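All remarks here apply to the structure that follows.
A single protein chain has been omitted; all remaining protein chains appear in their positions.
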Amino acid sequence: MTQSAAARTAAEIPRARSKRRRFFDSRVPGVVLLLALLCLWEASARSGLVESVNWPPFSAVVASLVAGLLDGELLPVVLSTLWRMARGYAIGCAVGVAIGAAIALSRPLRLLLQPTIELLRPVPIPAIIPPLVFLLGLDDRLRIFSIAFASFFPVALNTHAGVRAVEPIYHQVARTFGVPHLTSLRRVVFPAALPFILAGLRTSLGIAFVVTVIAEMIVGQEGLGYYLVTMQFAMRAPEMYAGILLLTCVAYLLNRAFVAWEARAIRWARLVETMQEGAR
Amino acid sequence: MPIPAERGTAVLAALVLPLAALLCLEIASRSAIVDPTFIPPPSAIIGTLGDIVATGAFARPLAQTVLLLFAGYGLGSFAAISLGILMGASRAVYNCLEPLAELLRPLPKPALLPALILFLGLGAKMEVTIVALGCFFPVLINTIQGVRAVEPTMINTARTFGHGSFAVWRRILLPASAPYILAGMRVSLGLGLILAITAEMIAGTGGLGDSILRAQRLFLVKESYAWLVILALLGLVLTGVFGFIERRLAFWSAPQVT
Partner (left out) sequence: MAVTAGAMPASGATTQSAGARLRVEALGKAFAGPDGAAVEAIGSVTLDVAPGEFVAVVGPSGCGKSTLLQIIAGLLLPSSGRVLLGDRDVTGEPAHMVYLFQQYSKSLLPWMTVENNVMFAFRHRMKVSQADALTRCRDYLAMVGLGDSGHHYPWQLSGGMQQRVAIARALAAEPQVLLMDEPFSSVDALTRLDLHSLILDLWTKKHFTAVLVTHDVDEAIFLADRVVVLTQRPAQLAEAVATKLSRPRHSIETREAPEFLALRHRLLDHLLTRSGRTRDANPR
């Protein structure tokens, strides 16, 4: 009797342990934590536990967000920010790819340009904005230039690395078939470097977004950054938090969209990598 | 092996562009091809810079910014490394905290400034908090990656030799994940500086960010450029020092995890 009872307990214990372990193996505890924190936020705000003005309940924030989106107040703000960012990002990336490729392919250009690039890279981006006001005024040109300037560096660096990292055998293939230099750049070097270039573009996307918000906060007249500062000034906490929430969502979606597109664009790179790993 | 002649050419080539640009600016500004009110000649800017340095007017703002940066950077990095090691080593902890971290990560940290201002006002507390928050995430992510990347065989080997858990951590986990952690700290340094200056600009209570914005608002053109130079030098020095430390600490590898 005792023996079988002991055997049953011994069998049960590992099962019980694994059930707990399985709980922690999933994402459930994390989600639970999140929900718990949100509930805490809501409860503490509603019960007046925390200073009320700056601590609106989460439900009020969501309500403000929905209201703002529905009555059309927030949408133009978001679009204004995105449009500004898009222009700066596009310019920064275009120049970044061009110069990154140029210094990778030409030693004289590299000796000429790379030191200057390395010198300019550590300059903190907000610092260039006030002096630039004198050059570019207080309008969008200033903000777009700052965004472009910040976007430039990761793209240029990654493009440089990518073009340099092109397998020598690809160059040899182009040579042995007598492919003209320009065609080889277009059909061999550029695709081969694309994984690096896209990584740089992805990093720059995040940076461009941050710089857009910063520029709008410091010298802005419209856009999400300006909206946040305005709401903070007016002590309109629910609107401000709604703005932050919106910003987070936009940033998240931008990143996911880019990652998805990137995965498709360089599908071959992942698969080649896994194949080479397998062969080793 | 670069021959002395090659090195000389490289140094020369490096200087061509900046010197040519400065020269053109000098000529263009002095001969009023460009409006010298908005684009003063570099010599005048250097003169103003000299004044700022000579009078010691740079000292207080510089000290304030540097202190702010180190406080926030230190706090954020320490918290991130501690939490990162925990999350990297324990699946349970990771699964508990990861969704929360994933939610907070895409948030552009400058966006938290208005909220922090509402809570903490415009003083040092707010500034240190935003810098710490900004520095936290890159270091956290990289630390987790670093801990995860440590070859299990390394750890198992250590265990078979009878090393206890703490020793394993100290002698294997930390050094092996150091390159990753340092890569994260490098990103955080740049981000921290940006946030520090932005916070100072918005708060207006001193520091280099405040100085440069004030100069612009008071239409002190030459001063604005001079402060920019000081900030650029600060960025350069910080990057250089960090690079030096990184090379000393993790000379065997430096993987890039952005």
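Chains here go by letter, A and B, matching the order in which they are written, and residues are numbered from 1 within each.
Heads up, the rule we're going with is that a contact is a pair of C-beta atoms (placed from the backbone, for glycine too) under 8 Å apart; a residue touches a chain by one contact, two chains touch by 3 or more.
Quick caveat, the model's predicted, so the values are computed rather than measured.
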* To do: Going by the touch rule at the top, give the shown chains the omitted chain contacts.
  => A
* To do: Taking the full complex into account, find the residue in A:Arg141, A:Arg175 or A:Arg256 that is in contact with the omitted chain.
  => A:Arg175
* At which residues does chain A meet the chain that is not included here? -> 167, 169-170, 172-173, 175-180, 183, 187-188, 191-192, 194, 266, 268-269, 271-272, 275
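Please note the rule applied: only the chains that are shown with their structure count from here on.
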* Contact residues on chain A for chain B in the complex? -> 21, 24-31, 33-34, 37, 54, 108, 111-116, 119-128, 130-131, 133-135, 154, 199, 203, 209-210, 213-214, 217-218, 224-225, 228-229, 231-232, 235, 237, 240-241, 243-244, 247-248, 251-252, 255
* **Of chain B, residues touching chain A in the complex** => 9-10, 13-18, 38-39, 91-92, 95-100, 103, 106-115, 117-119, 190, 193-194, 197-198, 201-202, 208-209, 212-213, 215-216, 221, 224-225, 227-228, 231-232, 234-236, 238-239, 258
